[in-house]
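Before we start, here is the structure in question, set down as structure tokens.
Yeah, one chain of the complex is gone here, protein chain that is, but the others are all in their spots.
Right, chain A next:
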């Protein structure tokens, strides 16, 4: 039986964007440092984009770092090399990253299962090596440097972006925009289509859907959202490390979504926070923190396959009967 939601709880859960923003708004005061809170925001957005592809559509990509990195590099290059204002730089970066996602998606969404995963991994590594080799443009292995955003101005408002609290709330506005957009997709008829494709691709096709085209659109939307996380990282750090494009970053994104809960709206932020806190805490004790994080990850996969947030939500009387 589907669980029926009590009216009040159902209404509250329908406000998932507002609830998520409310939680993120108090995050800097709950975590040990503002820098950690900023990282949770950034990786939360990247993983949220990935969740659209993996959690909601069922496509396991190992190449999401390409879009995270592309967003960061395009933002840095636009600001540092061409002197483009931050807002335009972010817009251009997201658009160019979406184009990159279209190119990678056209090739990869023609494949299925492990082949899809491998093609995304290979193409993302191609992007990594392009960034490594085009050193005059990207800074090569030293990363992209030479751009700084110290003030953020929009609609007559100007804030000091070097202040950690200001920085957090400015970046939270980006995260809020990404959450609103993702929620819009999930609530829409197209959201129903991607769920249908995840559930049963053959049936979706027999219903009249061009499954390949739908997958490509999701791939582009997912890349666009993750690239926004990259833009946030570039604004935050004022450098773009080459590692951001590496397959280890893609692996970390997969781990974060599984820790938080694939197919849950707020799970990516929970997964990012869990991973980054574990990294922060365990690396104080040992430089080999990955061994412990890896072991914890395995335990999660074995005993909490729906992730932290997914498991918590499962305990609530929510969902289907809402309609």
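Criterion: contacts are C-beta pairs under 8 Å (C-beta built on N, C-alpha and C of every residue); 3 or more make two chains touch, one makes a residue touch a chain; residues count from 1.
Here is the rule we use: contacts and distances are computed from a predicted model.
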Name per UniProt, for the chain absent here [options: "Response regulator receiver domain-containing protein", "ABC transporter ATP-binding protein", "NADH-quinone oxidoreductase subunit H" or "Intermembrane phospholipid transport system permease protein MlaE"]: "ABC transporter ATP-binding protein"
Sole contact to the chain not displayed, among A:17, A:152, A:193 or A:220: A:193
Contact residue for the chain not shown (choose from A:36, A:159, A:177 or A:211): A:211
Touch list for chain A against the chain that is not drawn: 1-2, 4, 184-185, 187-193, 195-196, 199-200, 202-211, 214, 217, 320-323
